[in-house]
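Heads up, one of the protein chains got dropped from this complex, but the rest are sitting where they should.
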Amino acid sequence: MDHVTFVPTVDQLAYTFGGAAPVMRIKPGTALTLWTEDAYGGRITSAADVATTALDTEDLNPQTGPFWIEGAQPGDTLAVHLVDLTPARTWGASTLIPFFGGLTSVPASPTLQDPLPERTYVYDYDAGTETLGFSALASDFQLRLPSNPMLGTVGVAPARREVRTSLVPDYFGGNMDSPEMAAGATCYLRVNVDGALFSLGDGHYRQGEGESCGTAVEGAMHVTAIVDLVKGGGPAWPRIENDTHLMCIGSGRPLEEAWRAGQVEMIGWLGELYGLDRLDAYQLLTQISEVPIANVVDTNYSAVTKVDKRLLPNASAFGGIHDEMRRAARSLGSISY
Amino acid sequence: MDHVTFVPTVDQLAYTFGGAAPVMRIKPGTALTLWTEDAYGGRITSAADVATTALDTEDLNPQTGPFWIEGAQPGDTLAVHLVDLTPARTWGASTLIPFFGGLTSVPASPTLQDPLPERTYVYDYDAGTETLGFSALASDFQLRLPSNPMLGTVGVAPARREVRTSLVPDYFGGNMDSPEMAAGATCYLRVNVDGALFSLGDGHYRQGEGESCGTAVEGAMHVTAIVDLVKGGGPAWPRIENDTHLMCIGSGRPLEEAWRAGQVEMIGWLGELYGLDRLDAYQLLTQISEVPIANVVDTNYSAVTKVDKRLLPNASAFGGIHDEMRRAARSLGSISY
Amino acid sequence: MDHVTFVPTVDQLAYTFGGAAPVMRIKPGTALTLWTEDAYGGRITSAADVATTALDTEDLNPQTGPFWIEGAQPGDTLAVHLVDLTPARTWGASTLIPFFGGLTSVPASPTLQDPLPERTYVYDYDAGTETLGFSALASDFQLRLPSNPMLGTVGVAPARREVRTSLVPDYFGGNMDSPEMAAGATCYLRVNVDGALFSLGDGHYRQGEGESCGTAVEGAMHVTAIVDLVKGGGPAWPRIENDTHLMCIGSGRPLEEAWRAGQVEMIGWLGELYGLDRLDAYQLLTQISEVPIANVVDTNYSAVTKVDKRLLPNASAFGGIHDEMRRAARSLGSISY
Partner (left out) sequence: MDHVTFVPTVDQLAYTFGGAAPVMRIKPGTALTLWTEDAYGGRITSAADVATTALDTEDLNPQTGPFWIEGAQPGDTLAVHLVDLTPARTWGASTLIPFFGGLTSVPASPTLQDPLPERTYVYDYDAGTETLGFSALASDFQLRLPSNPMLGTVGVAPARREVRTSLVPDYFGGNMDSPEMAAGATCYLRVNVDGALFSLGDGHYRQGEGESCGTAVEGAMHVTAIVDLVKGGGPAWPRIENDTHLMCIGSGRPLEEAWRAGQVEMIGWLGELYGLDRLDAYQLLTQISEVPIANVVDTNYSAVTKVDKRLLPNASAFGGIHDEMRRAARSLGSISY
């Protein structure tokens, strides 16, 4: 298995899905060891760095990539298996950004109210205990929380000649902000353009479901992933498989539309795996669906539809590629950065 | 502790929150052993009973109650601890009802498309293994699923002189359809009228998050609950506490509004418990919130905001009444019906 | 034609649709001369009366009625023709109420932002010129605007045993807040309970489409209306006919669902009038629909679908009752209060 390492320079960062020149061409089945900058572009380094003075709003959520996958053609399925996510700094930061987040008015749905005050919370990260330190800023309260590294953003170039900001998730993946995008997960994305033009970024050391205030504990991340290709079979919406669950992620607005997209995608998947007619799959899903919300803060919201494989008969999705990639991941041995 | 048993006759069933005469007056701290009819009013008994011919659409989702709680006044907090939920039949049923459910157009948001075909799925319930049998109707597929008894509907009379159908959840509880409403949970509801006028029903032997097709595995249920009263402190939206989690349930439409209501309720609760200022609580919730969707099928949708107590310092909600009720529940000994 | 006058005492005001005892029984074809209190219950009388100190939030939007219409049965069509609306005071008032309105967060969709400041604007009403005087409160700006008297709220008792606040519009009419509900309009409502239990109120001396801040120029109103009954044919959603237009009003949330309800209702109506199949009516409506928004501020939003009768062949809706009522209205001669 090819194993290549890529650490982007600042100039190599991408801010869109589509539109950026590939940083590298790789063969299907390649392992990648990458570094991703945080969603702030590294501009927040202390509690004194608040959004309106520190951030460059034109250059948010930088991505590492895109990678041109050899042989990838529209309609194919890109499989990205996350082998390891390791925080690359000893701290992460979450910010309250004016008119951004789930519990404030936003430019897409403005009110006449004043913005919330801006604040930056810096969490120290302790690699030994794998915990994060939360300190309240206007109350006397401290807490250590287990870290839960994940990637907010994984995606490919969109169709119809579009170039889309890395801030807004959609059918091509992107900024879905789901805690399910963690080590051990395989993400399946439909290829929309030749070469797929895959990239990833937006490391979160921890995030709750919904990403309420709009920013997780954001931090630079070491990422090891294996990228492979299944010819054909590209799903309408991103799918994720891990050892215990099958998942589909819909994105849109209002939130119920994101949910509907993920549900119908899962009904299709259950049909593929078990030969279930659509109404039978609808019925079964009604009783077994788990729906952890991903984000309610980006311009499109994201909702996960999740089913526990352990409730279902054995079946091989996409030719059993998840299990293959798990084995390949183990063959990489222990990862260090 | 008083312990009273009540099995309603058909004529005693209630179909609204508010507007129905109390079936009984009870003192705070009373244990109730109840029976609830299924959401179909018992009119579905086989796969041949489909919605349009079997159901009485004026009399859906019958409730057991209401109970007048002595001393309950507007602004108080009613605490309902579910001690035990046991399926009262050897089968439950889930139906595809024309123009009802999450993946069809509905009267509140009509399209010109034809309805989906109607179908009734009967699940046998095996009390020994606590499993349910699913048989596909148009595919060759059978599966046994663990049962997970819960109540779709728990609520009190609304404010502002209203009488509301038992089908639509809102700030007064009602048809929230959350799998979290299971044995071991304590539900806190704001009292809106003298006596609270509490009722419950809509037993589900199992339900996925979202209740996709609109009906869970619906079945008559034996219910044992303890009902108590906390003076004052009534929450704006229903809250649930169990041994591991604190939860708030918002209901509304679109789904993000239900989510917002539950999130702001939880921020208030975290403030009450830990003295956190609102923005600090917002920040903390961002990193620890779990958001399992409850229903996306009723006229109001419901979303749960959930936090794991084990991540947080010890704190006593509502004076520690959940722990008290857990002890009281154990004092009831083994429940049989 | 019977012509009765009714001016409610404060104790006779109703705050719900359904649930209130009828103030009077009338025969179909009766003319009513009524007086309606303003939506504030008369508690705002100067710019110093702001919402949080002056209003009784349990008793908002009082209605005159309900009237029991003899012979009205579920499924029938109540026809309410507004003959005349005349402001009953020399001033009206519009208020900015904390956490209420279209450009602020609201309890149903809360944010953590502070409320907007509250303010009360008093408009003088000049009956001679039929104009209203607007004076800005924080800017140097005055303007006279033509008055446009209308009723925010017209409705009947709901179905399914419900009692619903007069604040929230739905299929039974209620607080739709459409400027189309003006003199010359005939409103058609489906009867849901015996006697229909019709009431009206919420006079607006003028209102823009959407009722942006949540309150129009609210004022007590003299109302003359003729109430008649068509057996059967009750529409799913309120319909309005005037000399130039046919209209359907859907209410719900999000706003597109209100729009869909009104559109499908109009497609049905065009089918009834012209024998159009549903897709042909859909096509025609696509090219001729007018969609003035009614309200985006109540718990349900309302959208009007409107077609210009002058674009269409002659047709008689509900047996031509609008023209009959117009003639009957003229027979009342000049109205004075």
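Per-chain residue numbering starts at 1, and chain names A, B and C are given in the order in which the chains are listed.
Everything that follows uses one rule, which is that a contact is a pair of C-beta atoms (placed from the backbone, for glycine too) under 8 Å apart; a residue touches a chain by one contact, two chains touch by 3 or more.
Predicted model only: the values in this text are computed from it and were never measured.
Among the residues A:Val122, A:Leu279 or A:Ala329, only A:Leu279 touches the chain that is left out of the figure. From the set C:Tyr40, C:Phe99 or C:Tyr301, the residue in touch with the chain omitted from the display is C:Tyr301, counting the whole complex. Shown as candidates are C:Phe6, C:Trp35 or C:Tyr282; the residue that touches the absent chain is C:Tyr282. Contact between subunit A and the unshown chain involves residues 15-16, 18-19, 58, 107-112, 159-165, 236, 252-254, 256-257, 260-261, 264, 267, 278-279, 282.
By the touch criterion stated above, the residues of subunit B touching the omitted chain are 103-105, 110-116, 254. Listed for subunit C, the residues touching the missing chain in the whole complex are 94, 96, 102-103, 116-117, 119, 121, 132, 134, 136-141, 143, 145-146, 206-217, 253-256, 259-260, 263-264, 267, 274-277, 279-280, 282-293, 296, 301, 303, 305, 311-313.
The working rule: only the chains that are shown with their structure count from here on.
Our note on geometry: subunit B versus subunit C, Cα centroid distance of 35 Å, whole angstroms. The distance from the centre of subunit A to the centre of subunit B, each centre being the mean of the chain's C-alpha atoms, comes to 33 Å. Contact with two or more other chains is made by residues 253-254, 256, 260, 264, 267, 279, 282 of subunit B.
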